[in-house]
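Have a look at this one before I ask anything.
Missing here: one protein chain of the complex. Every other protein chain is in place.
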Amino acid sequence: MRYIPHTEHDIQAMLAVLGADSVEDLIRHLPEALRQNAGLDLAPGLAEPEIIQRLTAFAEQQTGYSPERSFLGAGAYPHLVPVVVDQMVQRAEFATAYTPYQPEVSQGTLQVIFEFQSLVASLLGLEVANASMYDGASASAEAVLMAKRILPKRSRILVARSLQPQYRQVIQTYLDGFPGLSLVELGWDETGRLDQEALAQHLDERVCGVAVGYPNVFGVIEDIAAISRSAQDAGALTLSVTPESVALGILKSPGELGADIAVAEGQSLGIPLSYGGPGLGLFACRSRYVRNMPGRLVGETVDQEGRSGFVLTLATREQHIRRERATSNICTNHGLCALAATVFLCLLGKQGLRELALRNVKSSHYLAEVLQQAAGVQPRFPSPFFNECVLTVPRARRVWARLKEQGVIAGIVLEDWYADLRDCLLVCATELHTREAIERFGQQLRQAVV
Amino acid sequence: MRYIPHTEHDIQAMLAVLGADSVEDLIRHLPEALRQNAGLDLAPGLAEPEIIQRLTAFAEQQTGYSPERSFLGAGAYPHLVPVVVDQMVQRAEFATAYTPYQPEVSQGTLQVIFEFQSLVASLLGLEVANASMYDGASASAEAVLMAKRILPKRSRILVARSLQPQYRQVIQTYLDGFPGLSLVELGWDETGRLDQEALAQHLDERVCGVAVGYPNVFGVIEDIAAISRSAQDAGALTLSVTPESVALGILKSPGELGADIAVAEGQSLGIPLSYGGPGLGLFACRSRYVRNMPGRLVGETVDQEGRSGFVLTLATREQHIRRERATSNICTNHGLCALAATVFLCLLGKQGLRELALRNVKSSHYLAEVLQQAAGVQPRFPSPFFNECVLTVPRARRVWARLKEQGVIAGIVLEDWYADLRDCLLVCATELHTREAIERFGQQLRQAVV
Amino acid sequence: MKTPTRTPGPGKRTMLNEPLISARGSVGRVGYALPRDDIPERGQARDLPVELCREALDDFPEVSEGEVVRHFTRLSQWNMSAATTLYPLGSCTMKYNPVVNEYMARLPGLAQLHPLTPDDQAQGALMLLAELERCLAEISGMDAISLQPAAGAQGELTGMKLIRAYHQDRGTARKKVLIPASAHGTNPASAALCGYDVVQVATGSDGMLSADAVATCTDTEVAALMVTNPNTLGLFEREILQITDMLHQHGALVYMDGANLNALMGVAKPGHMGADVIQFNLHKTFSTPHGGGGPGAGPVGVKNILAPYLPIPRIAHKNDTYTWSDTAPKSIGRVRSFYGNFGILVRAYAYILAMGGDGLTHATRMAILNANYLRKRLESVYTLATHEPCMHECVFSDRSFQQTGIKTLDIAKRLLDYGFYAPTIYFPLVVSGALMIEPTETETKETLDEFADALLAIAQEITDQPDLLKQAPFTTPVSRLDETRAARRPVLRWSRSSDS
Partner (left out) sequence: MKTPTRTPGPGKRTMLNEPLISARGSVGRVGYALPRDDIPERGQARDLPVELCREALDDFPEVSEGEVVRHFTRLSQWNMSAATTLYPLGSCTMKYNPVVNEYMARLPGLAQLHPLTPDDQAQGALMLLAELERCLAEISGMDAISLQPAAGAQGELTGMKLIRAYHQDRGTARKKVLIPASAHGTNPASAALCGYDVVQVATGSDGMLSADAVATCTDTEVAALMVTNPNTLGLFEREILQITDMLHQHGALVYMDGANLNALMGVAKPGHMGADVIQFNLHKTFSTPHGGGGPGAGPVGVKNILAPYLPIPRIAHKNDTYTWSDTAPKSIGRVRSFYGNFGILVRAYAYILAMGGDGLTHATRMAILNANYLRKRLESVYTLATHEPCMHECVFSDRSFQQTGIKTLDIAKRLLDYGFYAPTIYFPLVVSGALMIEPTETETKETLDEFADALLAIAQEITDQPDLLKQAPFTTPVSRLDETRAARRPVLRWSRSSDS
């Protein structure tokens, strides 16, 4: 077997050292009733060309995912991924290392994470960022639990209903059974932003935090500054949740607007869509809360000769030391995705991320404009949005299906996620959507609505 | 520009050091008449996604190259390439280094070449191999020139007409103008092997060498032992030329059969077809001829602490030292392809290369058998062949065209290469040709011949 | 620029320093280009009011593409990795990560697939997931699988949520979870995240969990036992059947930590041991790369009784068509967005295809052979944590060298000089100064021998030159780092002022 080196001769030589007659001898101590002799009911092993053939056949069944014909966003975004990103991710020294327990021979990974933390902190406008979480959704849930740890006497978390529904679901799952914390949902107003009246109404001394999408699921840019002022007045924390990190290339940072904890999904930063995973949870907070933070942290220090170097640090928050009292159960995080995002952010740099964000603004607004040329199609909310928006489309579901038959995926039918938002499509355009593709979509929509 | 780092600020700072006002100043010494101001008439530069799009469009115009429908060999062979090969070739430390002039910081490349030389020498059954040539064809030409260097008084080289025609053409080109050496072609007999009578007739004291394909262009396995006995009797050298290296996994090595110089095309050893290039010229000879050998050589030595290490050696044969008296003009060779072949040969190893060769024998003989079920189709030569063979097919050109319309590439019409071989197809099958593909071809041929 | 001093060292190495990327670059330099903008000009202010816009990303690098390549290529070389040396981290199963899996995960039809693509246009992806579920069920002996959890710990969390949902469904909100002292830290942390009180169960001096010990803790308040089998000492829990039976009799369930599944494939099925739920660490048993800390994947497998509670969405299969189904009224909900770490799942599936049933069984058997072999080669010099026969890893304690002042840490550091990554140290906590070695099945006998020879040589050094060990490593990019300082005065990011 090409992955397993032992020859029969090797095995015999090793058994001889062990004084055993057979490998069987080594597992004879297992209870008889459990020993399995039938073998596994799986197909025989394949050679490499066969694996490639098999999986290529799977891959080729996928159709219609190209930005030429798909206008899907809603929590996962097609973006350019410079090939250098993938080249670095494929460096075996990065890919096949473990969590950097022995820092002396893991400085590569450690320095990358340190750089990642620096970039994320800067992007989110907060003082410290951790070494990554699984994804934006679970990072949101961890942020909510962290708010509770910071304000342990408080028992409620307010969550905007306009936060990407899967994120809300994950928060809900994490909260189920978590003692002393319940979730209250807050609606949106006619602008598509968090309903400030509802917020005012619910913000009391029982509330440990307010979690809101930035942008929210409608692509609308929430007024984090206003929310955080209200939250602060009530002694609560503001949690900003960004499912589309590219937006932060142009939007004011959550930290600068008053957020205490900010999380984001980093998939847009150089990580392929890959049917939704792996993604990358970005997590940052004010430095005074660092000891309540979940996840790993890398810090700078010096070696015995005074050379600068990096180590995992503040580990007393973590499960392998604190066990049931840890700030989180997370162990393996998304290190290689953090590398991808770091390479991506270095390539784009100061100028590029901003330019990329602006291009997304432009493409999606052009998309909205073009689509509005179809009869009865209108923006659902009159607010600034980033790269996706909600359009009212008469008989949206039927129109969506008609377009699909023509090979266009017209975003999602929002009613599937919000029963009260009927006849709405959520559509997205990024830098990968060409003018031609947008205009073709516009034309097909015009035909489809009639 | 993403590949060129200088900002306007950098440029000004550098110009200041130079005491120049502009970059223009630096080229003002060029003759006015030559200075070009109009710019280059090329399209504006593209971003990465655009390049990918453009070249993917080119790539997708290619159809029908899959071994499912193509039975082309004739000098280039579809074979499995373990992905590890490509992964190693992509290691930037290998790919972006130069010829290892500074051995202390090039031991990676040097050790790989040393291993390559060892494997090639062993494969070809000779004592020394060089660090690679461009391809099998130019290696053949270099071998011919080398024979002349070894036997400078002799003026003729005998070349089998059944040697892959492009190889013969390249030898001819290299010989044109080369003083004192002319090429004589020898035909084949009814078995498809070199015509021994013709050989005997031409082998005299004017002949420095006999060059023959092993296998030849018909896939037929030449009798190198007999040829080299005759050559030796005449004081001439035997040059063996293998366009399909996988064959050497099972065939007796040229060296063991008496060849003095053996060359081969290494494309089959882990190098993609890539429309015919880059390939890999393998070159080996008896050690007594090493100083007449073209190309680079890596040798083992020790450093100041006695550690083993590798260096370029015996460079006094080469152009950078010997200039017009060098054994060859070759400088850049095919180092990265040599790495690919080394990785390939290590993965397959002792057992794998043999098994691979046998599988090729099996597939191609099954192919021949299946195709012979078609009316009038017969083997042209009654000799053992490796993975390709010549079949007599009534109205071959028309049949070939008909099959092509059905999406099958039925090898090549041999008449295009040998006007005297009418109604013959040269077809090939390797380990990548499945039984299904072979049988489908057989069925289509049966229909096409009628 | 520092002047290199004259210090010839052993072995072959490269020697390139590399500062933080923030120390590179020049104002206005770029490493990218966007595609041509052919969309009619609209004016940013019209689309996005300037008051919503941030200032420039001040701390961001400005570097060329070539600088980026050099930076990360250089950094990569400072890592040891499974691709460059034996990485015998116990409990982490650092086996060879087949390169073909990397290519498979990058097939455009998989890598570029949007997760909200309509199901009928994603049949290949769905089918692949369905097949992977089937394979994992077969290997583990469980009835149903959810591929959603992103890593082992999230699998544990998911599993504990399932157990909680099960008990709640029966109206009995049990409060306690039993966890052996030897368990991995994620076990108690996950249980606590679900609001359970963790009750630690002592393990015997042989490192095993005894049915008796469990019995003394078991009552009707116990929701579940979390057990790792083989446990973190690499031992097969001898009394596992009695233990799981007993828990079931008390109405409690059994969570089995499947991180050590590499010891069981084709040898024994957790499903037969009484496990009600188990997580798989695909980044261990199923060869997906660890990535310097993820991404992994932590699917869970359950018995039928827990299937109704599995996270949504689930894969449904009808008339040769696969769909995502949300209709599971008893589901615990989602633990992450979309469907799990698809890219990792693809790699694991490719691995299973390559190995086949016999190959996986062989892998397990060779993993066990290798661990036993190392154990044997070392046991006369290093003190075994227990004398029970081991499975896929073996654990030593620091007992035999406690007098010398040498710590397990010193041995680990010295191993780096010998060119090997260190084993897991100080875990499991139940072993004094644990040294936990897991070689995996992909290491050669020669490498195991070299590694054993190194550890034996180090044992000799403990006697002969203890100071050497205390200051090791010597041949690494940096020497021992001041971890106390890192924690006392945390520097967790660069800032412009610290750049100088």
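As written, the chain order gives the labels A, B and C, with residue 1 at the start of each chain.
Note that in this section contacts are C-beta pairs under 8 Å (C-beta built on N, C-alpha and C of every residue); 3 or more make two chains touch, one makes a residue touch a chain.
This structure is a prediction, so every number in the text was calculated from the model and none was measured.
Taking every chain of the complex into account, the omitted one touches A, B, C.
Contact with the chain not shown here comes from a single listed residue; of B:Leu186, B:Ile227, B:Val263 or B:Val361, that residue is B:Val361. Contact residues of chain A toward the unshown chain are 1-10, 45-50, 82-84, 87, 92-93, 105, 107, 305. Hidden from this view is one chain, which touches chain C at 1-18, 24, 26, 29, 64-67, 69-70, 73-74, 77-78, 80, 83-85, 96, 98-99, 417-419, 442-446, 450, 453-454, 457, 468, 471, 474-479.
Convention: only the chains that are shown with their structure count from here on.
The largest tally of C-beta contacts between two chains is found for A-C. The centroid of the Cα atoms in chain A and the matching centroid in chain B are 48 Å apart. Those residues of chain C in touch with two or more other chains are numbered 28-32, 34-35, 63, 65, 69, 73, 100, 102-103.
Counting partner chains per residue, chain B has residues 2, 47-49, 82-83, 87, 92 touching two or more of them.
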